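All protein chains but one are shown at their positions in the complex.
On to chain A.
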Amino acid sequence: MRTHYLILGLLSMSLGTLTTTAWASLGHGDNSNEVHNLDFDRTISVEAGDMWFEPEEMTIEPGETVQFDITNTGNLEHEFVIGDKAAQKAHREMMQGMTEGHGHGGHDMAESEHGGQMPSVSIKAGETKTLVWTAPENVERLEYACNIPGHYESGMYGEINL
């Protein structure tokens, strides 16, 4: 129980930093066409494999708006979630709890209930999804990760240097 409160605490802290910045999350559904109407500074292509991201780290200017094109070249479903290390960990532990508890498929949890405000997108094997995101001004380091149980631990994480 104690860890539960701790997780909530960490999560709300990280939400605090993220929600103050403007980020837009598109491409969850089939609306990725609309992306072209949006203003972004550059596109970063990301490959999500089993169990890695390529590139393994990236540098983004504070305030820069980036469109990520994430292609899942693996055999399993993956997610691409941006957040600080603690928020990623909290998110991961919750998803782990989900699968150990009563068998919800994990990934959609990331976006709705718990990942809450963490910019995130789920990508099925073979698909490409986009995510537009503006880097915050007041943070030095963030992580991108896949928090489906076991995926982060196997190597699906990368660093964003701001």
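Following the convention adopted for this analysis, a residue touches a chain if its C-beta (ideal position, glycine included) is under 8 Å from a C-beta of that chain, and two chains touch if they have at least 3 such contacts; residues count from 1.
Heads up, the rule we're going with is that contacts and distances are computed from a predicted model.
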{"item": "Name per UniProt, for the chain absent here [options: \"Copper resistance system multicopper oxidase\", \"Spore germination protein\", \"YabP/YqfC family sporulation protein\" or \"Peptide deformylase\"]", "value": "\"Copper resistance system multicopper oxidase\""}
{"item": "Residue in contact with the excluded chain [from A:76, A:139 or A:162]", "value": "A:76"}
{"item": "Contact set of chain A toward the excluded chain (per top definition)", "value": "50-52, 74-76, 96, 100, 149-151, 153-155"}
